[in-house]
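Complex shown without one protein chain; remaining protein chains in place.
For chain A:
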Amino acid sequence: MSKTDLSRRGLLRTGAVTSAGLALPTIFTAQSASAFTNDPTGGSVTLGFNVPQTGPYADEGADELRAYQLAVEHLNGEGDGGMLNTFTSKALEGSGILGKKVEYVTGDTQTKSDAARASAKSMIEKDGAIMITGGSSSGVAVAVQGLCQEAGVIFMAGLTHSNDTTGKDKKANGFRHFFNAYMSGAALAPVLKNLYGDDRKAYHLTADYTWGWTQEESIKAATEALGWETVNTVKTPLAATDFSSYIAPVLNSGADVLVLNHYGGNMVNSLTNAVQFGLREKEVNGKNFEIVVPLYSRLMAKGAGANVKGIHGSTNWHWSLQDEGSKAFVRSFGTKYGFPPSQAAHTCYVQTLLYADAVQRAGSFNPCAVAEALEDFEFDGMGNGKTLYRGDDHQCFKDVLVVRGKENPTSEFDLLEVVEVTPRAQVEYAADHPMFAGGQLGSCNPGS
């Protein structure tokens, strides 16, 4: 039962306790003395690898983690050195970063913004990570990038393809090596024109989140510039596993091309459904019905099996490339794990080396110094030809691959073949392009 009667003594005591409680926090306002967050003082430096270990992108996450472990080995001078031998910047010597041994902590993003941020926060606050990298979803990348900006550490994005990551949601502490939806559109359009002509009717199925929206916008703009007509665009929930109800209306829409703006498990299921409905054998408007998948990966091709044969899409990197950098990377990855790396593994490996190299060249772990070293940095020998890290939006510009599902795969890894390497000049855009407008980098934040 409640007792509301207050005695004088009780009131005094209550008041004293309450005011002590309120005054308590004021002693904690002092900041620590270091110039930036997690300044490594000992003989080692800690990097945080935040990848999806559970959930729909767990396959990509596992491959990213393998690549990170390989990169750490190479940075510490173990193994065969991989791309360090082909990288045009020779600042790294295989003796860690600035003489400090590289150590790492891992976390699980679960492909959820909240979980990814919690995991990144604990790496920064508990383990003293100086840089966070990884992720396999644009939603997560945008969320973690925002966190790193606030906390004052560098974020090296993993697999994220949405225009927003370096567009509307770009941040001064965040950097992306992977290509984006606009580049996919720009690279694919000429190839599609050669293959299917300039008089086509396209129907879009789009994953309903940031990446899907920007992907649809980009590919729609690119194909409409060719003269294609967009019949309809339909958003599908990310969690959907059966797309039959979305495929059926395509048959009666008069469209003769289906564009699947889907990734991972979504794409595997929607493509399988489309093939089961016999779309590929159909003839509409006197032309063969075609399917296009703007963002392709080998792991997806593996999931979709024989259905991917002859279907075109774009990708950031493929292990069958024959330049020195790619060969060196595929060799060290294959020796260690027994199979070739995916594009997710490639971009994560390269991001780690790029970060280490930038620290080495800047001579400091201070995020602002590192950001300055990365901005407008030009390099080669990382498997994508000459590459530029543009300072205006922290996006890498490099060649983009257009690939096709192989008709006669020789092994379970040999599923895609490179149709065309689209030169960098063709996929470049102005930093204030309307698809990327609306955000600001802000200024770099070194933290406390």
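Just so we're on the same page, a residue touches a chain if its C-beta (ideal position, glycine included) is under 8 Å from a C-beta of that chain, and two chains touch if they have at least 3 such contacts; residues count from 1.
Rule of thumb we're sticking to: contacts and distances are computed from a predicted model.
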Field: Chain not present in the shown complex, as UniProt names it (candidates "Amino acid/amide ABC transporter membrane protein 2 (HAAT family)", "Tricarboxylate transport protein TctB", "NADH-quinone oxidoreductase subunit J" or "Response regulator receiver domain-containing protein")
entry: "Amino acid/amide ABC transporter membrane protein 2 (HAAT family)"
Task: Please pick, from A:D114, A:E224, A:D242 or A:D376, the residue that touches the omitted chain in the full complex.
output: A:D114
Task: For the chain that's not shown, point to the residue among A:T46, A:T210 or A:N366 touching it.
output: A:T210
Task: For the chain that's not shown, point to the residue among A:S138, A:Q215 or A:S297 touching it.
output: A:S138
Message: If I consider the whole complex, including the chain that's not displayed, which of A:D39, A:D169 or A:D256 touches that chain?
response: A:D169
Task: Just name the one of A:G77, A:G94 or A:G146 that touches the chain not displayed here.
output: A:G146
Message: Applying the definition given at the start, please give the residues of chain A touching the unseen chain.
response: 1-6, 10, 13-14, 17, 21-22, 24-32, 53-54, 105-108, 112-115, 117-118, 121-122, 125-126, 138-139, 142-143, 146-147, 149-151, 164, 169, 172, 208-210, 235, 237-238, 439-440, 442-443, 445, 448
